[in-house]
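Removed: one protein chain of the complex. Kept in place: all other protein chains.
Right after this comes chain A.
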Amino acid sequence: MSLRGHSAIIGYGETEFVKYRDSGTRSNYTEQCDAARLAIQDAGISKDAIDGLIAIPPLDQKVSWSMDLAEYLQLRLTFLDNLYFGGASGAAGMLYAAAAIDAGLCSTVLLVGGSTMDPKRMFEFGSEVATPFERDFDTIYGPMTDNSAYALIKQRYKHEFNATDEQIAQVVVNARHHAAKFPNALLKKPITAEEVVDSRMICDPLRLFEIVMPCTGASALILTSADRAKDVKRPPVYLLGGGQSIDRGMWNPAYGRDQSLTTSPVKQATSKAFDMAGLTINDMDFAQLYDCYTITVVIALEDIGRCEKGQGAEYIEKTDLTYTGSFPVNTDGGQLGRGQPYGACHFMPIVEAVRQLMGRAGDLQVKDARFGLASGNGGSMANECTIILGNETP
């Protein structure tokens, strides 16, 4: 069984990303509905063509969010899901939607996420969803939300592989380089590795500019069967492969199985995705990697097979990862360059992959891009999903 080439993305929409304080009257409802409207218009289909919905509940909404959204938009559905497992929910949602279409449960799925979350309430949300075990065996020791979990990963990575902060900082330099040219980005000022390394220490060894800035915004995508995709105005972007792997303590890396902090489930998820697509890392014209922190990208580059384990920091230092370089990464600026709207960030790597593969990336277009990889990452590099997209079927 394979989903290879059976479905295609035919449109996307993103609202304008703004700082929380500039959100004005924007709400979780208006954000997600606006992104949905833009995606439906982009695909050139009627709202009534949508018969499936996968939505990411904003952290401050109840978990029946997808039902609420369906009611708000008056959708008539035969398939509905509500994904609530962090940053892998977007890529995994594409796979679940593709499987549902393939099985005949529905024909066209709207996938949407986004929020107007006040970053100051992050800890509160974290506490609300914490398990009793996290409260008893983690929270009492003063973690700083996800920052401390990823700091533990970066610290261990530096120790095992003698990686330097300067090398790892190149992830931010690359992100800002793209963000400077990307219209819908909040951190447009180019930055040097020195400036990253000199920025304020938050959770040693993670500094301010290595951590995403939460913001307001939403993203949506439309997936339909490959047959239906032939009849729409946009050139279809085929879902060629995908894989998900969940294998570690979800929120705290200490409470997983006895396992390395520096090799992630990205490895297994990506290998599965390539197997399904019948492609390898060498066929990829770019990668859009979930980049909540610098270290996430370093480890992901190794685990997708772009370089050897332990070589990621050196690879980033020596390789041109810009849109004109030898292996373009996060060509929209990623979350480190654009800001992180919770829920929208689950879809950002996919939206940018589609933008590139439809040839709509403007000043940041990767020349002759045919195949690309997009990833999602949830928990503390615990729940990973990789998808492979292409504007042709290989």
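The rule is short, and it goes like this: a residue touches a chain if its C-beta (ideal position, glycine included) is under 8 Å from a C-beta of that chain, and two chains touch if they have at least 3 such contacts; residues count from 1.
One rule holds in what follows: contacts and distances are computed from a predicted model.
**Q** I notice the complex is incomplete. Of the names "Multiple sugar transport system permease protein", "glycine dehydrogenase (aminomethyl-transferring)", "Zn-ribbon domain-containing OB-fold protein" or "Peptidoglycan D,D-transpeptidase MrdA", which is the UniProt protein name for the chain that's not shown?
**A** Matching the unshown chain against "Multiple sugar transport system permease protein", "glycine dehydrogenase (aminomethyl-transferring)", "Zn-ribbon domain-containing OB-fold protein" or "Peptidoglycan D,D-transpeptidase MrdA" yields "Zn-ribbon domain-containing OB-fold protein".
**Q** Of the residues A:Ala49, A:Ile202, A:Ile246 or A:Ile281, which one touches the chain left out of the display?
**A** Residue touching the chain left out of view: A:Ile202.
**Q** Looking at A:Leu75, A:Leu152, A:Cys215 or A:Leu389, which makes contact with the chain not pictured?
**A** Per the contact definition at the top, the residue touching the missing chain is A:Leu152.
**Q** Give me the chain A residues in contact with the hidden chain, please.
**A** Interface residues of chain A facing the absent chain: 122-123, 126, 132-133, 136-138, 140-145, 147-148, 151-153, 155-156, 159, 200-206, 252-255, 258, 261.
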